[in-house]
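Removed: one protein chain of the complex. Kept in place: all other protein chains.
Coming up: subunit A.
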Amino acid sequence: MIRVENLTKTFDQFTAVKGISFDVEQGEIFAFLGPNGAGKTTTIKMLTTLLRPTSGAIHLNGLDPWVKQKEARQSFGIVFQDPSLDNEQTAYENMELHGVLYHVPRKVRAERIERLLTTFELWERRNDYAKTFSGGMKRRLEIARGLLHTPKILFLDEPTLGLDPQSRNQLWTHVKHLNETEQTTVFLTTHYMDEADRVAHRIAIMDHGAIVAQGTSAELKERTGSDSLEGAFLALTGESLRDEGADSKDQMRQFAKMWRGR
């Protein structure tokens, strides 16, 4: 369903993703784990046509998303790591806009919006502006929106960031259900090892732009001789913190870019 070969992304001089390869089967839940700055979001951006890879090949559902852009985009749904709602529109309008952009026929649209907003307990608040929502409610709305066009592949970049345990539980239950009933392929990233352990069929661990291990949770634990996924994760990626001083570096980069006009 997703096939990636030698995928690389270089920003200026910095290589964020270093020739990674992996396959995700149809109907599989695949978790991408890795410390901050590992390159998870960059990978998702390349898979979802937001960033052009420096080199390497991507196949989504058999299509090269850069060639068959429209078909590829129609086939996936995405929940971004950062917020992406229109705060000046209501929850319903946000859904409606998404439905129109994804060619969901009017009749079906109204039904599905109602069902999804009900599922994520937002129906009562449908006419409130997104800016009046709490962080968790915004997140739920984004997830509901990503499901509106019944995507075959679902990309979830830290979908549970900022959610309370109830919402997290409900979200993963819903994702699992979708995966079982509709065979939706799920590609997720998270920093919560217990979530990955619970929902993912297979896991890839990424560090410094490269995949350092992949397999089932049991395989990873066995390989590292740990009794928890967290233990395996730490054994594979080390204990030191990542991205020190990234802020000032980022600022410099920003500044340099502005003067070069792009």
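Basically, contacts are C-beta pairs under 8 Å (C-beta built on N, C-alpha and C of every residue); 3 or more make two chains touch, one makes a residue touch a chain; residues count from 1.
Please note the rule applied: contacts and distances are computed from a predicted model.
Per its UniProt record, the hidden chain corresponds to "Transport permease protein" from the list "ABC-type quaternary amine transporter", "Acyl-CoA dehydrogenase", "Transport permease protein" or "Transketolase".
Contact with the omitted chain, checked across A:K40, A:R73, A:R139 or A:K221, is made by A:R73. On the side of subunit A, touch with the chain left out of the figure occurs at residues 45, 48-52, 69-74, 78, 80, 82-89, 93, 96-98, 100-103, 145, 254, 257-258, 261-262.
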